[in-house]
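For reference, the structure discussed in these notes is given below.
Just one protein chain is left out here, and the rest sit where they should.
Lettered A and B in written order, each chain numbered from 1.
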Amino acid sequence: MTGSIEMAATARGDQRGVAVRLDGLRRRFGAVQALDGLDLDLAPGELVALLGPSGCGKTTALRVLAGLEETDSGRVLVDGRDITTTPANRRDMGMVFQAYSLFPHLTAQENVEFGLRLRKRAAGERRRRAAEMLELVGIGAHAGRYPHQLSGGQQQRVALARALAIEPQVLLLDEPLSALDAKVRVQLRDEIRRIQVEVGTTTLFVTHDQEEALAVADRVGVMRDGRLEQVGPPADIYLRPATPFVADFVGLSNRLPGRVVTGAVEVLGSRLPLVDPVGAPKDAADVTALVRPEAVDVAADPDGTGRVLAVSFLGPTSRVTVELPDDVLVVAQVASARLAELASGTAVRVELHPVPTALA
Amino acid sequence: MAGLATGGLPPRRQGLMRRRARRQRAFRWVVVTVLGVFFLLPLLAMLEFTTRGAGGRLSFDTWRLLFDWGRLRATYPDLSVGITDSAGLVVLTVLLMLVLLVPTVIWVRLRLPRLRRVVEFICLLPLTIPAIVLVVGLAPVYAWVTYFLGGSSLTLTFAYTILVLPYAYRAIDAGLSSIDVRTLAEAARGLGAGWGTVMWRVVLPNIRSAVMSAAFLTVALVLGEFTIASLLNRSNLQVAINLLGKSSAGMSVAVSLAALVLAFVLLMLLSLVGGRRRGIPKENNS
């Protein structure tokens, strides 16, 4: 495994990744504006996840970067060079598709060798490199198998090895995990991250699964209708969503009635700072605040105004749904150890942590 | 920014993929045109041939005669007999095929899964036995058929049912594969249905379009069959056309064209029926 690092390092000197810039990309399909002025920068070696609902243009953006789709306007720059008009086969980008992308007539090993064969590398080097890559993605033992003899997760590992074998400038992953079972998905997700850090290739990872995006990425870009709503580190996206759309799409949110009070919002008697105090409505305006379940605390209290409606057990933590007066429902996340005191029907008191809050 | 970028683009910018698409379109046109001429020319020639009047003028006499059943029967008795025989054979063969094949295939799926391979093998066997070979072996069998049922051309329906087995089987089998017969049957049995009800009221409605396509294919095949009818000395449409060709070429060509068009319309209908079935999402789309 260390071998591959050395190889990547010797191949590119000390530069382990290149900068990528998408600049004002637009693309229209008939009546659909798939990309509507998309700007995105990727630092060398960075893994950026593009996150958004289905149909928002993530795949189109990735395909434009790969050269598989043309833009109506805008530029693609890699390492400062404009490659907007470079055909896909001269772009040097490794690509992993959602599924079914392995060549069915080649073994795993031959699939990984494929790109090197096209580059006319010597047979010995090809074989060594392919074996190394298969080892890196953890299926060296299945090198001789054909795709139909591999599970979905194993196939995606081979696809990743194939993409990395050519030492691409940029690695592109288009929902590589969405055809897999939940458990394999989590496992492979973490491994993709480990491998990406190890080889240091600049990577664009497209997904509609917010948990996945937050888990793997250095930075997450949330897309909506062909443009970016917010780009930032996962923690920022999660804790300080810039727009209601982001707050809504990333993580589960309570929508609670509140009132603006000088740069903050008052919700259920607590004062919460605003994510965006400048853009907030004027004081005393009635608003809807988006409050994460983790920011809600419940405690059993015979005098409390709330009543536990339902409890769902999620493992170490659990979700408790509380009914408040005026038909307000709040979902809180609590440690499962505390469930004993929060049985259904218990009277409870609800408090909110003062974390930055977005308004709907 | 974006506006600026568009303005400053080199002209080849939009080109690459669009150029490839254009090249592919040109290739498509060449292939479609060349093959289109090859395939349409004989059909047009048939039309021209059958509308050729005396002195090089246009004449629709042949077609008028073809669609005037009374006169046709008087003028070409053999042809009218062939047409009626083929019509009868179409109906009988579709019925016999359905009665024989549909319950058997469903029954094997439900109750005798181990026989499935055997039934499939038997149904596909006629593909490896050319009609000309089958007719050699059928001669003595048909001596018995004539003994019991008489020498009517309609008895050809037995041989034709064998001929359509592979096509009908494939259609029905594909229909059954696209639904989960076992679960359907188990669900129905759980609700108290007998096997008869399961087959007739539960499975059959779900493979209706497959049964339709089996029937359409049977119709086309029976209308086009010549070998067996001719060598067993029975009459049908194709035998009549062939016979007529020796005396009245114009009429035989007209009937040929009409039969081709009829078969085309049938298969077009079939593709519409099949097209509706394709509307169901495939399982690997997830």
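The rule is simple: contacts are C-beta pairs under 8 Å (C-beta built on N, C-alpha and C of every residue); 3 or more make two chains touch, one makes a residue touch a chain.
One rule holds for everything that comes next: contacts and distances are computed from a predicted model.
Going by its UniProt record, the hidden chain of the complex is named "ABC transporter permease" among "Electron transfer flavoprotein subunit alpha/FixB family protein", "ABC transporter permease", "Twin-arginine translocation pathway signal" or "Pyruvate dehydrogenase E1 component beta subunit". Touch, as defined at the top, links the missing chain to these shown chains in the whole complex: A, B. In the complete complex, the hidden chain is touched by one of B:Leu66, B:Val94, B:Val203 or B:Leu221, namely B:Leu221. In the complete complex, the hidden chain is touched by one of B:Leu138, B:Ala171, B:Val202 or B:Ala215, namely B:Leu138. Residue B:Ile241 is the one among B:Ile83, B:Ile207 or B:Ile241 that touches the chain not shown.
For subunit B, the residues touching the absent chain in the complete assembly are 24, 27-28, 31-32, 35, 38-39, 41-46, 48-50, 100-101, 103-104, 107-108, 111-112, 115, 119, 122, 125-141, 158-159, 161-162, 165, 194-197, 217, 220-221, 223-227, 230-231, 238, 241-242, 245, 249, 252-253, 256-257, 259-260, 263-264, 267-268, 270-271, 275, 278. For subunit A, the list of residues touching the undisplayed chain reads 66-68, 87-95, 97, 100-101, 103-105, 114-115, 117-119, 148, 162-163, 166, 172.
By definition in this document, only the chains that are shown with their structure count from here on.
A straight line joining the Cα centres of subunit A and subunit B is 52 Å long. Listing the residues of subunit A that touch subunit B in their complex gives 23-24, 26, 37, 69-70, 72-75, 84-85, 87, 179. Every residue of subunit B that touches subunit A in the complex is listed here, in rising order: 1-3, 5-6, 9-10, 12-18, 286.
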